[in-house]
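Only a single protein chain was left out; the remaining protein chains are all shown in position.
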């Protein structure tokens, strides 16, 4: 084997991120020391990022089955049958570490990666959502990150030609040293034309397609599996650069080639690049692969086998074609001006054999590479867990003026309008977007059918921090509620689990609890999890981020015309509040904005009530009884009503009685699950009442729309009485003010 | 009337135009590959939006040299209709089928948002069905839409009534605040002197169905379809 | 043969990007800055028999594609070596 390469020792293995136990396992299974190239394969494929070493034992708890599920976790993306012969394919991915190092390219390549996950399944991407978390925007470094990330997403998504239709941007100091960039993508494909990342058929040719391989991103997977420290700068040269134009060509060429029937299987070269594809694809099919690295198109000279296998250059795919149809494949890729080079064959015997010209540089069983050790590390709740929960927010003083408090909350960066970001994204290409960014969920029609899809991403790190299990369940409930408010029946879910280091017992505990919460919510709400992503090691110098599971829920509207948006449409509509009374200031946006506290208990979550409330909202929308529906999330009922008033094109005032008595801050700004504001035309009020009675949920009329003021009462006392214009200005300018 | 929708590597509004022409207007339409020079069967060629060749040098620069755009010169000379929207407008300017050039938005950011357009010329094939001063609503979606022309060409354009659309307020006033990209004199769309080549930054295909938020974009097509009827009888339809 | 092409906005055309960079630098305390303009540098390597011939062909590239004469000027410079000399990394 290659003489110039370092001799592999335990110390060297440690440097690449493997443990002594793992190294032992490798030498005993191989019966020898691995070569330098083989060591590279193990270090990448057994990294946390690729192998889910610390999370696999927990992920098995998530419910993944359902009548509509065409593809659950384990492939490039999940797929759900939406009727009329169509399937929706979707997945969410994180690109947190690369985005911190180079915000523009990190976020851009994050978009590129998730797009490829979707079109390798045979689906044409129709929508992107971006879920972002940053530190305090009053900090210049954070603004630089926000700017870079948003413009990177904008550049890649716009140039590629997929609309960005939703997402969230939230701020908390815990993300200052480790921002989150999670991107979700949805695509459409005929249900019987799904492709998978398989290497079937011994003797079939293996093609490399797309951009040439350079030294970029080598050890990206390992980087995503380490925390940041003062040496982060030294890891910088591993940054990859995105090329959305080539990606667009790759999309068109792949879909065209797939349509010919000449493609057997296909996988995106994402984390751990060629190494990952050449081992995972045959491992899924019980085959092997024999590839000649010398044939891999290269951008740089003198690349070693190690570098070629581990490069994370973007916009590349590995595909297995049907033998005898090589010419067809070459012709289609040539039409799109792309490299398509046959680099090897599918083999029997279950081994990955990598050569450089004549010389074998790696020869390892693929099942072994694909089967990293699983860990069950110790876990324990954080020491101050009970103490934080014991805090009673009602020991804090009430605001001096509730109108001012509401206006401050509406203008706080997390709640204020994110138009500054969304207007930098194309939102309409493809002519599917029926509801643009700005409502509870985006709605996309499915052309050629009467149907539409609704989609939303949600996740509240403060709530998960205070109570991982309930907080994570609430994230599922909220994402599903957003979809239901738009009129969609939630049918599938993807998640992105952003946590600190799993090697710390309290972080692993947060993770395990969060998974339990998600699993429980999914079971009761009957939403299968069809894909997801785990991003550990989100910490800088020992300071972990808030534990942040981001949940993406996709729903189906059978009749695209029966949909709802969150803003009030006119005067004199009656306003109802659906759902339970109970709310809490624990972990609320208000508690942070007004008091800079992160403590307290979350409101209870009754998933059975949640399910019924969502069913009732959907029924109201489908019956055409609701002119607006909006769930209560950050900022509580007061913010939900204020958003109903000011987030539409024309502001519409509102007058409502939010509680019979008690502390007004709790009634106005307390947060709790399963609560939805619905506006109903006066003539439809009887019909609505009848529907609610059937639904067996708690609900009540609380007010009326109209006028140019927002008036909120507790009992008979008008605690808020402000001009809607003023609220609108605060909300529209609240975020942009920071970015100007 | 037969339409052709040009596809460059990196084009993305091609499918949207195709959809609107075939599914909303029910007119015959085919895709035209960028290497294709044969336009003989077409009455109107659409240059759609997107990022042709990634727009990596200047928006529309590389596409402006493509075989299909070369073939357009003759097609236009013979009176064929050409509509370039967004990247298509940029390509028409790069190919000198229209005067001027499009530069990076003054805000230095991409902009996707609804705009109002004041109609200033109703003599073109694409605007015959409109009223002078009428206000249309259509979205924009671009990073390089700031129109520029030197003073002399601008004077000539005005003399020949080549400015077709300007960004305006909802009530038709042409104001600085209504200008989304810093465009010279709020110019959003222009036509060649002969009136058969229209370039505009907004996306008419995104304003062709009520469900998509409006139908003002259809008016351009309906004007064009009517143009084929010599007496303009479509206006009475 | 190596030729360096500098493409810059014509005088009189507002350089918005340059102005933004200038503002940002002023904000960082570079008060001595009086002007700043941003353009493109395109470094071309080509086979040519003579430097004159190389210059001629690159000029042709500029006229056909690299610069838009409505907005931009260009200058050509012959360079021995386009590898960043004394580059700071």
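In this document, chain identifiers A, B and C correspond to the written order of the chains, with residue numbering beginning at 1 in each.
Note that a residue touches a chain if its C-beta (ideal position, glycine included) is under 8 Å from a C-beta of that chain, and two chains touch if they have at least 3 such contacts.
Small disclaimer: the values here were computed from a predicted structure and weren't measured.
Set against the missing chain, the residues A:81, A:243, A:426 or A:728 yield one that touches it, A:243.
Contact with the omitted chain, checked across A:16, A:105, A:565 or A:704, is made by A:105.
Among A:55, A:211 or A:535, the one in contact with the hidden chain is A:211. Within the complete assembly, residues 6, 8, 10-11, 18, 21, 24-25, 28, 30, 32-48, 57, 59-62, 64-66, 69, 73-75, 82-89 of chain C touch the chain that is not shown. Chain A residues in contact with the hidden partner, per the touch definition given at the top, are 101-102, 105, 211, 214-216, 236-237, 239-243, 245-246, 299-300, 313-314, 337.
By the touch definition given at the top, chain B reaches the unshown chain through residues 53-54, 56-57, 61-62, 65.
Here, only the chains that are shown with their structure count from here on.
Taken chain by chain, the contacts run in an open path, each chain touching the next and the two ends left apart. Between chain B and chain C the centroid-to-centroid distance comes to 32 Å (mean Cα coordinates, whole Å). Taking each chain's centre as the average of its CA atoms, chain A and chain B sit 37 Å apart.
Centre-to-centre separation between chain A and chain C, using Cα means, comes to 41 Å.
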